[in-house]
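The complex appears here without one of its protein chains, the remainder shown in place.
== subunit A ==
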Amino acid sequence: MRSTTSHAAGSGAARFRQFLRNYGWAYAFIAVPVLLFLVFTLYPVGWAFVISFQKYGILKSTWVGFDNYTYMFKDDVFWKSMRNTVIFTIGTVPVNILISFGLAFLIFQLKQRAQTFFKAVLYLPTVASGVTLSIVWIAIFDPTPSGMLNRLLIQLGLDPVIWLGQKSTALFSLMLMSWLGSHGSGIILYLAAMGGIPKSLYEAADIDHASGWKKFSRITWPLLKPTTLYLLVTGVITSFQVFISVYLMTQGGPDFATTTIAYLIYQTAFNFNQFGLASAQAFVLAAVIVIVSVLQFKFFSTDIEY
């Protein structure tokens, strides 16, 4: 019996050594990022989930059950910020995708050197920090008649607008900033995807005397769907988390017109020191993003093959 056991143990050790020889390096390389993920992402997220059920104190926290969630769902400001976030997302993501696609489509018709030039030029804003861009936009949206955008309006015979200072235009101004902002990544992705479409498909369409629109609607657009879906999902996630422009340009005002959920989380945590409530808000935001992403995959990826 003993010999059988020791034999089994010996063969087990041998199998482990064999496993290490075959896969050890792979696991070693994976171990570092996995550990970093566990320590710097999973652990804080898990801890934040616990805090969402607490009245957080630095030295002592108190368990409050679902109180933070109950308070949040009864809070007008939370619903206003959720509404603003949804409006911002609906108003920016599809428009940004269309702009990126349109620009990429135009650039794709150009010669290689011109393509490279436009790719570089249009990617530059992506490299610039959001803070810098916001400062430039503050000057553009200067509410006085000497403001850049207002000067343009006056030249056109229109009245100056208090862009960021009135409820009717504040959120629109942030959306305008997004539309005219960074499309670099989207353009690069679309150009790469356009370059990957086999030319033979267009040649076949030419033989069939297909019109430009037919080629676009039957070849180009369907084959770009995976890229569009990727941009849609990442765009929605990013816009649900919009923060920098709100923080720097409007601080959620006027009268909560631009308070987004990410800004509300920041304000709850760092202005009011209610970390429990802020964690609850963050988890609801995460849940909304997951649900929206799943729905997007469910409805938009039905005819996509990877």
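Quick note on the criterion: a residue touches a chain if its C-beta (ideal position, glycine included) is under 8 Å from a C-beta of that chain, and two chains touch if they have at least 3 such contacts; residues count from 1.
Here is the rule we go by: contacts and distances are computed from a predicted model.
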The complex's invisible chain, by UniProt name, from "Xanthine dehydrogenase small subunit", "Probable cytosol aminopeptidase", "Cytochrome bc1 complex Rieske iron-sulfur subunit" or "Sugar ABC transporter substrate-binding protein": "Sugar ABC transporter substrate-binding protein"
Touch list for subunit A against the chain that is not drawn: 17, 20-21, 24-25, 27-28, 31-32, 35-36, 39, 57-60, 77, 138, 141-146, 162-167, 250-256, 267, 269-273, 275
